[in-house]
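Got a structure here, written out as structure tokens. Questions coming.
Of the protein chains in this complex, all but one are displayed in their positions.
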Amino acid sequence: MAAVNYVAASRVYAKGAPPAVDALDLDIKDGEFMVLVGPSGSGKTTALRMLAGLEPLDGGRIEIAGRDVSDVQPKDRDIAMVFQNYALYPSKTVAENMGFALKMQHVHKDERDRRVREAARLLDLDDKLLDRKPKALSGGQRQRVAMGRAIVREPQVFLMDEPLSNLDAKLRVQTRSQIAELQRRLGITTVYVTHDQVEAMTMGHRVAVLADGKLQQCASPRELYDNPVNQFVAGFIGSPAMNLQTATLTDGGARLGGTVIPLAPGIRTAAARDKLSELVIGIRPEHMHLADAAARSADGFGGSGTDGAELTGEVLLVEELGADALLHVRLADGGGSVVTRTEGRKAPVPGQQVRFRVQPADVFAFHPVTGARLAG
Amino acid sequence: MTIIQDVVSPPVAQIGPRGVSRRESWQRRLPLLPALIYTIVVTQIPFLFTLWYSFQHYFWNEPGGAHWIGVSNYKEVFTDANFRSAVVKSVTMTAIAVIVAMLLGVALAVMLDKKFFGRGIVRTLIITPFLVMPAAAALVWAGPMLDPNFGLVNWLLQPFGIHHVAWLSNHAYGSVVLVMIWQWTPFMTLIVLAGLQGQASDVLEAAKVDGASAWATFRELTFPHLRPYIELGILLGSIYLVNAFDQVRLMTNGGPGTETTTLPFFLYQKVNYAFDVGGAAAAGVVTVILTIIVASFALRMFARVFQFEEAR
Partner (left out) sequence: MTAITATQAPSRTSRFAKNRARELTGKTGWTVLGWVVGIAFFLPVLWMVITAFKPESAAETWPPQFVFKPTLAQFRLVFSGMGPFLEHSAIATVGSTILVLLLAIPAAYALAIRPVKHWRDGLFFFISTKMLPIVAAIGPLYVIALKTHLLDSIWVLIILYAAMNLPLAIWMVRSFMLEVPTEMLEAARLDGAGRIREMSEVIMPVIVPGIVSTALICVIFAWNELFLAINLTVTNAATMPMFLISSVPQEGLYIAHLSAAATIASVPVIIVGWIAQRSLVRGLSMGAIK
């Protein structure tokens, strides 16, 4: 059983300074692939290093397999770590790099070699590479050696600190799936840090979003996408990012770009309760459907509830993605700019006036000050 | 669609890098020439003279100047026990001083790599011996420090039961080597420290996570990383120390007897006291040959130790 628990774990660098990690409560199940994601400075790397034992805990505690390891040395925690810059031992060969930890544990040479070879096979590392030094390897090979060094140890927990960030784009996508598959095969609890939300969404069983040292939300990728708990998570997860605009509240909805968007009753009640006059509307680019130019509603109210609201605007820029196209649209009536996603072949051109529909169910609303999601 | 093969026209000449034009070549050489010519004139000409005089009988205090005697100066050099002793003394003194200075240097560098209060000041204190004028250091150690009757060292050693040692008379060799070590440890320390500070911190963290103790980390990772720096320090230190003169001249004057007569001092004596320019020249030539043999190994190591930064 190698579950990991952060219990109100904190890290403060100087007395009185804002904490780098602020009372983090996170429960990671045995065998789970947990991704810690967030912008730089969010505390995700610090939280990982606290688990590794490379940063001391200034408050709370951390448990591995039910045991409090807060004061335990890194080497006694039975963890293995893959560093961002790989941190391979420059004076040692690949085989020696991978077998180093076992050597420190006084494992017999034959056993060491066996395990090293096995890990190399698992990672598609050619036997010829085993006798080379790190400086004679490519970036991708070094990355695999770093992973091999961790795998050989057969630890209770894998820690990975942005292991893909130094690879070129294509290699990154390839290695991403290899890591996810490897973890599934080995079944070892993994804590993975990244700033790239695409990595987080595709790899993690659950994703913990951090900002300013605090945990924002911890849930499955699908849950994060469908039910973000605050504005930060909503805007962070999903690519391209959710459109967030301030809109004034009116009867029945919120006014944005000259149109009133109908809001669910639950949102309206929550807004009224907090006596809000305006709120932040969030709509994902993929939920803004380009309306046919011919279809036009009679009333300027944006159509009936089932059809959703209709927004108009002028296209500023078209970004071709191949299958899709992203439109940067300036909304009418000073509504700000939004990004919408549309099918590649039918994309309009810059300067063109467009209309698109939005379903009320796809509209998120957030408190303008706290950022908390307003819902029923 | 057919693929048309060109089998008629002659093969295109292989394209290789063109290099720079003649004119450009000379323009590039120009800035180097002053330094090159200067060095050749000032360093090589004296050696040519040395070679010339080594075959001459030439004593200062004799009238009549120099005359050719072939290789008899060389015969004398090779049969002179004092010359052989001077070579041995130079080699052993340098070896001991360099090795001890490097051992201390590594220890001090490890210490200075750790953060502690006043580290910058301590570092400045430690490098000071290297900056003190060697002549001044030699005289201060000979007098106020090591004198049997009023020296500070004897006073400091009293609690340990050591009384009134006449360092320069009874332990001349050790005293001279001690001062060499005192002056050159800072040099070794700085070089090793540069090496320590160049180690990537995440590699050390990885070792921590992999379960290496502080000693294992040093033995397996830090020491291999430091090897080129240590080699460089030993190499450069040896080059400087083998030519060391000030300490011998000012502390012991080569004595007692020839106990501390190193090669530089030997040559100095030959010129200034024996007035034997010819003999000194022959000894000098032999010294240069010995140095060339050692230096060629050293230069090879130099090229390996330095990552030879490519010129633009």
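To keep things simple, chains are lettered A and B as they appear, and every chain counts its residues starting from 1.
Simple rule for what comes next: contacts are C-beta pairs under 8 Å (C-beta built on N, C-alpha and C of every residue); 3 or more make two chains touch, one makes a residue touch a chain.
Model, not experiment: these values are computed from the prediction.
Trainee: Which residue, A:L167, A:A180 or A:C218, contacts the hidden chain when the whole complex is considered?
Mentor: Result: among the candidates, A:C218 touches the missing chain.
Trainee: Out of B:S21, B:T43 or B:N61, point to the residue that touches the absent chain in the complete complex.
Mentor: Touching the chain that is not displayed is residue B:T43.
Trainee: Touching the absent chain in the whole complex: find that residue among B:S72, B:T92 or B:T124.
Mentor: Considering all chains, including the one not shown, the answer is B:T124.
Trainee: Using the document's definition of touch, tell me which of B:I99, B:V140, B:A166 or B:L204 contacts the absent chain.
Mentor: Hidden-chain contact among the options goes to B:V140.
Trainee: In the complete complex, the non-displayed chain touches which residues of chain A?
Mentor: 8, 10, 12, 15, 19, 22-23, 25, 56-60, 70, 214-219, 223, 229-230
Trainee: I need the residue numbers on chain B that touch the omitted chain, in ascending order.
Mentor: 25, 27-32, 34-36, 38-39, 42-43, 45-47, 49-50, 52-53, 108, 111-112, 114-119, 121-137, 139-141, 143-145, 147, 149-152, 155, 182, 185-187, 190-191, 193-195, 229, 232, 236, 239, 242-243, 245-246, 249-250, 263-264, 267-268, 270-272, 276-277, 280-281, 283-285, 287-288, 291-292, 295, 298-299, 302-303, 305-306, 308-309, 311-312
Note that in this section only the chains that are shown with their structure count from here on.
Trainee: Which residues of chain B touch chain A in their complex?
Mentor: Chain B residues touching chain A: 200, 202-203, 205-213, 216, 220-221, 224-225.
Trainee: Considering the complex alone, what residue numbers of chain A touch chain B?
Mentor: Answer in residue numbers: 52-54, 73-75, 79-81, 83-85, 87-92, 100-101, 104-105, 149, 153.
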